[in-house]
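Here the complex is missing one protein chain, while the rest keep their positions.
Going in written order, the chains are labelled A and B, and every chain counts its residues from 1.
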Amino acid sequence: MQRKRTLAQQDTLVGLALILPSFLIILGISLQPILSTLYLSLFEVPRGINLQNTFVGLGNYIALLREPIFWATIGRTLYFTVISVGLELALGLAIAQLIHAHPPGWQFLRTSLIIPWAVPTIVNGTMWRWIYNADYGALNGLFLQLGLIDKYIPWLTRPELAMNLVILADIWHSVPFIALILQAALATLPADLEEAASVDGATALQYFWFIRLPLLRPAILVALIIRTVEAFRAFDIIYVITNGGPANGTVTISFLTYLEMFSFGHAGRGSALSFLISIFTLGLAFIYIRMLYRPEEKL
Amino acid sequence: MKTIRSMLFALMALVLTASVVGCQPSQPAGPVTIRVLTMEQAGPTVEEMNAIVEEFNKTNPDIKVEIEYVAYDALHDKVTTAMASNPPAYDVFLADDIWYAEFAKSGYVLDVTDRITADRREGIFPAAWDITTVGGKVYGMPWLLDEMYFFYNEDLLKQAGFDAPPATWEELIAQAQVMKDQGIVEYPMVWSWGQYEAAICDWVILLSGNGGSLVDDKGAPAFNNEKGVDTLNWMVQTIDDGYTNPASISYVEEDVRNVFSQGKAAFAVNWTYMYDLVNFNADESQVTGKIKMSLMPAFEGSGVQSSSINGSMGFSIAATSPNPDAAWKYIEFLTSEDIQNQYSAHLLPMWQTSFEGENLTKLEGYTPANAVTVPMFNEQFPFAQVRPKVPYYPEASKSLQLALQEALTKQKTPEQALNDAAAKWVELAK
Partner (left out) sequence: MKKKLRLIVLSILVLLALLFIYVPVAWLVISSISTRAELLSTPIHWIPQNPTLQNYINILAPSQGTSEVAKTFRITLWNSLMVASSVTVIALVFGSLAAYALIRLHFPFRKTLLIGILGTRMIPEISLVIPLYLFATRFGLFNSPVILIITYLSFALPFAIWLMAAFFDTIPVELEDAARIDGCNRIQTFWRIILPISAPGLVSTGLFVFLTAWDEFFFALILTSTVSAKTVPVAIAEFTGRYVVDVGGMMTGGVLAAIPPVLLSLIFQRYIVSGLTAGAVKG
């Protein structure tokens, strides 16, 4: 008994000591900006020198929640997030499994995965904007030579199509992240499990579904959360490929926040928007944790 | 719980006080430093800007000039962020035409009306002063004159049997029809109608070429009338009839240049920069030597001869700069007649005398492109419109961009779209 308590106490002490540096850094960098953003979101902030802010309470939030454009934007952002993260997870999981099966060339594939990810987002956006161009883009060039189309198509002139093409560009850039994380997690899995399963005569699908997937759950959860946070806040790639067009068809919530904060100079509204974004992303994170978290795991 | 909350409040109060009270460094004796924010790849090169500073220091050894260059896209955000600190990170910055009303209302730019001498006021193009003037007060020195021009591919016109460029949009459509009939080009026109400021520029040209305008004398929206609807209808119609490249709905200026450089369009509207690259640079263009410029067409029966859009910029002093006098000295020097004439290889001077006599010959001789663009500037600039000087312009412009896009993508009728945008403008003006 005596020994056990000391161990628990020791744990708490060591734990706090290990966490403290990170905790202090995060607190130091994030607290002040977050608090001032929260504070600003309660005011109407005229842009300018020496101007008085007017306290409006939750006025900015209420006004935003009442605007149809806000909900339309949230809808588009959810679409962007769900489709891109969903496809990225499916593709990423497939590629990770493929690498883990060690077919010929798996090492080359694993090394290559880093490349799309290493291309800076801003270059990625410009590259895809050129690829999608109606008059000199590679996509039209390729499709025409393959006989899939008989004349050049203006890809970015229809709102829904433009959104899907932006998603494709984002997928190309981000699949490697999920694939590499899951592949690393697979590599950490105990090898004897696999052997045991094959001895038991489990089919590949059974093995994948009942053994591998549950073990991968923590890694999937984290990859999903990180990618969702990023996708929900996607800005650069949209700014470069479509600038929100056509007809606002690719305006997501981060783009709207950018417009409000910087272009329109509504610091109060912009701050309120960014808190709403945080609430939405936290909500999504909670859904994931609910879905993927199992009590026996100590997350 | 209560303690936590009171701690939070204390922290928040601390944080806020800290962010409000900026440090005010005492003015040191000796040379003052003027920090300048300008943009990359515009007007004079970095070497030329440095040479100008060197010359400036010959007569002003006590002023040190530090220049930072950023991309145009970053300029606006950099200025607004810089003005949040006191003293501001920059004493002098470059500002675009459409930001002046906003900057003036926010108190970012110093009123320099009284600093401008009479010979400056009279010597510089009146249309240039429109750039930096808001409500009768001058907030900076105009710089980097630019406007949009009408470009045509002479080779394609000749193939279709035309010797002269169109003088009206109706004439242009007639020529375009012949080109389409003969299979010379599929889409004779390419425009920058994407969801960008460029769409507004194109629209203002068409609208004022139809006798309309964005706002009336009182600054209220005046585009949701018959003329506005007509003009927007014309745009939609040219896409439906195949005169305008349908991808124009997603294009900006640079896409227009690319398509025009391919020889896939016979007519285009773009800024000065396009001429040199399209007509003289074989690495950039497949139609070198075939491109001409002419006066921007207008609509028949509108009573308008031509129209264009003013896209110039200006140099201003940050209102909270601790050294406005030194800053003004530098701006004055940078925009002086002598310096402008000496360093105009990459920019058009705004002094009227630069376009006369010996100066003109010199200006036209700098590059092969200048020989065409300089006289063309003289001819077109009197028709250049300035976009409304309203402090909410960025938001107003976005709502109008949306309206144009909604009409072009057939989500709304032109009338409906313009009415919605006008309602937004009225709301913004409140």
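Going forward, a contact is a pair of C-beta atoms (placed from the backbone, for glycine too) under 8 Å apart; a residue touches a chain by one contact, two chains touch by 3 or more.
Remember, it's a predicted structure, so these values are computed and weren't measured experimentally.
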Displayed partners of the chain not shown (whole complex): A, B
Touching residue (missing chain; options A:Ala90, A:Ala184 or A:Ile287): A:Ala184
Among A:Ile225, A:Ile238 or A:Val251, residue touching the chain not depicted: A:Ile225
Positions on chain B contacted by the hidden chain, ascending: 18-19, 22-23, 37, 39-42, 45-46, 68-74, 77-78, 81, 84-85, 89, 253-254, 257-258, 261-262, 264, 270-271, 273-274, 277, 282-286
Contact set of chain A toward the excluded chain (per top definition): 8, 10-12, 14-16, 18-19, 21-23, 25-26, 29-30, 32-34, 36-37, 94-95, 98, 101, 103-124, 126-128, 130-131, 135-136, 138, 141-142, 144-145, 172, 176-177, 180-181, 183-185, 187-191, 215-216, 218-219, 221-222, 225-226, 229, 233, 235-236, 254, 257-258, 261-262, 267, 270-271, 273-275, 277-278, 281-282, 285, 289, 297-299
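Note that only the chains that are shown with their structure count from here on.
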Distance between the centres, which are taken as Cα means, of chain B and chain A, whole angstrom: 36
Touching residues (chain side chain B, partner chain A) in the complex: 11-12, 15-16, 18-19, 76-77, 80, 83, 102, 105-108, 194-196, 245-247, 249-250, 252, 255, 258-259, 262, 264, 319-320, 392, 394-395, 398, 401-402, 405-406, 408-409, 411
Chain B-touching residues of chain A, taken from the complex the two chains share: 31-32, 35-36, 39, 46-51, 133-136, 154-159, 162, 242-248, 259, 262-265
